[in-house]
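Sharing a structure with you now.
Here's a slice of the assembly, chains where they normally sit.
Naming follows writing order (A, B and C), and every chain is counted from residue 1.
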Amino acid sequence: MLTELKEKVYQANLLLPEYNLITFTWGNVSGIDREEGLIVIKPSGVEYDELTSDQMVVVNFDGEIVEGNLNPSSDTATHIELYKAFPDIGGIVHTHSPWAVSFAQAGLDIPAAGTTHGDYFYGSIPVTREMKKDEIQVDYEKQTGSVIIETFNKKDINPNQVPGVLVNDHGPFTWGDSPAEAVHNSVVLEQVAEMTYHSLQLNAENIQMSQSLLDKHYLRKHGKDAYYGQGK
Amino acid sequence: MLTELKEKVYQANLLLPEYNLITFTWGNVSGIDREEGLIVIKPSGVEYDELTSDQMVVVNFDGEIVEGNLNPSSDTATHIELYKAFPDIGGIVHTHSPWAVSFAQAGLDIPAAGTTHGDYFYGSIPVTREMKKDEIQVDYEKQTGSVIIETFNKKDINPNQVPGVLVNDHGPFTWGDSPAEAVHNSVVLEQVAEMTYHSLQLNAENIQMSQSLLDKHYLRKHGKDAYYGQGK
Amino acid sequence: MLTELKEKVYQANLLLPEYNLITFTWGNVSGIDREEGLIVIKPSGVEYDELTSDQMVVVNFDGEIVEGNLNPSSDTATHIELYKAFPDIGGIVHTHSPWAVSFAQAGLDIPAAGTTHGDYFYGSIPVTREMKKDEIQVDYEKQTGSVIIETFNKKDINPNQVPGVLVNDHGPFTWGDSPAEAVHNSVVLEQVAEMTYHSLQLNAENIQMSQSLLDKHYLRKHGKDAYYGQGK
């Protein structure tokens, strides 16, 4: 079942080592079939060079395995929460990419400091609050999803316009229309984190780009007035 | 038409991923035929591994497509302004190379801190002022060119001697006699940004090299008294 | 003798250049056969691309060569002390990996700042005190082992739960059930050092992760209640 989606999720997982986003098995990609209400995700702890397309695990919105011989990623419950709360997204990525983790461990948002950021993220990439003891002890992975959603709600951020987050003291999650686009956004987030780290060291004052410049760059690539690229 | 220039521009574009100057499609190279008054530039948003020489787009000084089936780079109007204002240059490069962007986002010039810099850039590599709301909203890419030219005029910098600039909160543009030399200068700018970032962290006092040392290094490689290399 | 262990130690040594943990010959891996009371270790100063499995040197707990035509690693006496004091470990790695050395030279622990750390190290990775003049002058390599053991004893750290250490002004040692796992922990230590360095530069306040989060991550991968991966 879902052979095509499994192949897409498998291929997107292979992009993680290709783009140097992961060490060992520290990452996972999923995709969703909204009509069937089913999620395809990487199995837990399997090395990327041993991964095959048909090892991808199919789970439903209750986290039950619908197809597959392996345990799904230990982060599956987080993915499910995000798919439930963010109805437009088609793929999710989690990594421990080092520059993004550096901000997550520092408990800091990645501010929108320049046009590279503005081309993909329409505002700061937020960090969640620290999770509470009881959230960590019971249903930790599900609660990780909840604290992400809380962050977007409280700060009134549109997840379609800011397709990524830093979980405090943990690492980034990104998403997109498809598993491949979620990986694309994960690459951008890592690159932006690296550049903005250095900008902050050089000159922490006035690190924010102007709202006009952010509007320009985000909107020339997204939405009805976009004019970047070759059209669609 | 302009088959030879298209090939040069195409080859120069391929150098961007080779020298790790770009991620995805975040960069473009153009070249100019001064006699014909025509510019050849990379098409917008096309992946580098799918690029072919005959996809290069030919535009005139009004930005009109003279030949080509694809949209030219969204930065084309910036290139045109620079070719108009800087009559000696033959090629232009724009990238989001990470060390250069780090300075651009910080809104800081890259000071001439050592001989690597002085071998190619005869003084600080300037950052432009932030662009104004109306410059961003109307004719943004053309205004990006204007603010670069303003920077060189106001500071009385010779663009033939300082073949690069940082656009504030955006990234670097470099240029040269040819598309390939413009890429060469882009590599140097990125390398110099990396080294001078670290020097600034170690010892921000007295970061400037002496004028004598700058004169020596720039002039032993450029101009009538140059003695570096094998002659020409 | 010990052909299988020699092959494991040899293969684990080859992982050091593969994971970019070493320059030249600055590193070594050993393994132990607890029943025989014999240790297999890399020969001293041999280039990794010239290394062969049967060059591995077999030594006993007194550091005497039991088999082998080459001198064992100059750090052999350190390995022996660790095998004696930490009875559960099966392999040891020493490198001069650059991020770990950066902390060692600074004389600082690597604090548990995030989940990547917590997945492998159940608390800060300690740095030893500086060694004293007489410890350096007589039996230096053995004393290096002693100061590591002293560090774990004084701070009451369980070496099975924190499988690595920084020797002050020197570099990291890591260990594990097997030579390969010791290398795995060396990769993690290096990656964690890099990320936490950057987090400290961004925000040195409150760098520690919460104890609850550390418990959760360490214990979901280790011990009887582990649920990460595919089981064993």
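Keep in mind that, in the parts below, a residue touches a chain if its C-beta (ideal position, glycine included) is under 8 Å from a C-beta of that chain, and two chains touch if they have at least 3 such contacts.
Predicted, not measured: the structure shown is a model, and the values here were computed from it.
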item	value
Complete complex - number of sequence copies, 3 represented	4
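To be clear about the criterion, only the chains that are shown with their structure count from here on.
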item	value
Most distant chain from subunit C, judged by the mean position of its C-alpha atoms	B
Gap in Å, rounded to a whole number, between the CA centres of subunit C and subunit A	33
Inter-centroid spacing, subunit C versus subunit B (mean Cα positions, whole Å)	47
Two or more partner chains touched - positions in subunit C	none
Touch list for subunit A against partner subunit C, complex	23-24, 26, 43-46, 70-71, 74, 96, 98-99, 101-108, 130-131, 133, 136-137, 140, 169-171, 197, 200-201
Subunit C residues within the subunit A interface of the complex	113-116, 184, 187-188, 191, 194-196, 198-199, 201-203, 206-207, 209-210, 212-213, 215-216, 220, 227-231
